[in-house]
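First the structure, in the form of structure tokens, and then the observations on it.
One protein chain omitted, others in place.
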């Protein structure tokens, strides 16, 4: 059993913990919180050993004072773990990396950190093999993960692709009531944006640029994608849909037939199929919103920013530990366990 | 086993079906859809026999053509059921009532129908006894249910209360992308509104009026409530909180301590505790938002419009069938099964 | 000509400056900004002398470096003014008050400051006389101003009134894209809230309490109001409407007849009548949303948070300077000039 520490039991951390816990080859050694809060109740409820983010006796005792059993600081947790998944809220990356290396265990960062820091990035469908037995890696962001899921198969089929993507991003998560805007569209003025090119951290052969805006919604990101295929690509709209249907973690549905025509109905679908938190780990592509015109492919995809990277973290653990060298096998194992758990 | 038909497998119907299915004394005899759609897949996935809302061969065959096994029309379904829960989208009440009476089975309508039609209404904590062995009843709306949960205990403690309530209502459900407003507040110009007085359909001794507005949010209603207690009431802010904590289906949390200060964080809490669809069957009251000033009690409560009536439907079935005369016993049984199922 | 300084040329300051500039008995002596920004262009465009909020040579020079003519710091501005309207963004009240007193000129604060600091508050219809020749005062907040407009006439007609008000507040101004929530309702957990009782700072005979929530809209506040009239009040719904129609700065329209049924249409009406910034200085009351039931009056009013206090500041200047002792005469003069200017 691989012993996995979750450093930062928040939006992503709580989901990764459950996904790991559902696997039969790994176990949660502990999760960290900075201070007593409702997240501690949740960890206790789930049976995850609780640790303090800091190795500071006073801060550790604060948990006891609040009635929680705290098993120690991060250092203690790392000592009883084989790999740590860093789900801390950013800006702590470099400092944490140092700690993980000192503890001599493997580590996984999330897409909020830069590729430059880890030197290696991960997406199941893109470069699982490249990550085998590595000391540590970075699971790319929700947006990059989503782009990889649909672009990698196209690249593999066509040999080369060139991509322009506009990312229409939810401005805040559902549980965040502080951030706006309430009634505005906010462009990311640094153009082209960093979002699209991050795909090249897992697959450098994809030529991609992006523009990004934030909009007043909380539930999903949307990508409006234009792909230029090479001459003689031999693809059709239908063959592209068939290709995607053959790949994991992509859901393809027809908006006209199902009535699922906005991200609201996509999220309602996710609630219906019973995943915890109403999550949708898959990328959602509208069948009737895909069209190949000569060499140019147009499509939309919706991304559940809170959860699409969750199964990727599980696969990344197997890659680092070297326990499963076939990415498809890992994905199948991960997803079956998640589905079994949640429905 | 009580055989329960769900007429209208939509937002409320799908939730009631699952809640019933989780009980050990009742079973879903079937659910109806007007035509093939994603809801049919969901019913099949859950193992609920699928029926057509209409007794029309052509419409029934449309299900077969779409690849679903349809067991017949509503009439057939009623014939194999002991009670029907009407979750149809309104305006069909009177016509449906006729059908249910003709089938000779018991029936439950939802709060969208008027009390005048059914002549009897139901809330677990208000008038379970009064509904015992009745032919049929109406489970009151999400708002009325929410008001009953906190007001009935006050009435029982004080003998009489007078209430003014402002209802700040979500303008559309999460899965509904058509309705607005996007950036406006919409008052219900008929004042006082019908919402509050509906409480009197289950407890006529509560004197209550209300004002209502719709606002651009999808997740919960909020009630801002002012209760005038009688002279010599003997209550304190603390004793009122203790009273509510002793009652079922009320969650009381401290906003300042937990960081749960808006409906966004309340819904995140519901997702965290793992209820399907992220539902919250309980009414949420902020401990630090309750204050008794002389004879006037001020408090806020948040209502999950999609789910607070769900367990009430289960209890109402037991009342009509006469299988459990103690409301608290029914509530306990219902809620334990729901919790067991969902977490 | 009364020389008026505007300390803080922002959302309120820019509006007050224009309203003052439209009068024939007062003139803008200057407006302050903390640093060069678009607001400076606006001041220049309008012909208002530009000053720096700080008496700091370096900060003053920053304006020159950016190409603006800056006439000096606040101290210099106060030296050429008879009265200063403080429209600074809060938290600077006490420090500014000291400066104004040292300069020996009269001062007006806005509702963001506490009544305790100024010891005197102002609403045209409530206590103009009481403010005559005072050293300084505080124009109450947009909400308090709105409440005074409709409640003072009721008090004057009935002798005593008791009020409960729920304030459904816009969470951010239209030009503010940072603040949320995007999809939530946020209750003000301190109950009863401070909003309603602030009316007593201008009219202590009104007994009033309030509850408040913030909602995801930017354009207007809404008040849901319940007034208890004394026995033998002699009023009817119609006589109350007639009373309000006879008072200034209240617009009464019928939602059913005009199609103006939400704050969106109210703001569109304001844009139609051509006020700069689409402002609505008046309180908007829906005729068909007013109803007197026995002793209890129910009504809604919509408040344009950015502008309803603007004409009040003009009147307050006349009160402090003692140049117009009749509040109605001042209001008439103010409003005619504003209307002449804007349409």
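The first chain written gets the first letter, and so on, giving A, B and C; residue counts start at 1 in each chain.
Criterion: contacts are C-beta pairs under 8 Å (C-beta built on N, C-alpha and C of every residue); 3 or more make two chains touch, one makes a residue touch a chain.
Small disclaimer: the values here were computed from a predicted structure and weren't measured.
The chain not shown here is touched by just one of A:111, A:146 or A:216, and that residue is A:216.
From the options C:119, C:175, C:230 or C:322, the residue with contact to the unseen chain in the full assembly is C:175. Touching the missing chain, out of A:69, A:226, A:239 or A:325, is residue A:226.
Contact with the chain not shown here comes from a single listed residue; of A:192, A:248 or A:274, that residue is A:192. Within the complete assembly, residues 14, 37-38, 42, 45, 174-177, 182-183, 218-219, 258-265, 267-269, 271-274, 276-278 of chain C touch the chain that is not shown.
Annotation for chain B: contacts to the undisplayed chain at residues 171-172, 174, 176-184, 186, 216-218.
Mapped onto chain A, contacts with the missing chain fall at residues 164, 166, 168, 170, 181, 183-187, 189-192, 209, 211, 213, 215-220, 222, 224, 226, 255-256, 261-265, 286, 288-291, 293, 296, 298-300, 302.
Simple rule for what comes next: only the chains that are shown with their structure count from here on.
Averaged C-alpha coordinates give centres for chain B and chain C that are 42 Å from one another. Our note on geometry: chain A versus chain C, Cα centroid distance of 48 Å, whole angstroms.
With each centre defined as the average position of its C-alpha atoms, the distance from chain A to chain B rounds to 36 Å. The set of chain C residues touching two or more other chains comprises 181, 183-184, 186, 216-218.
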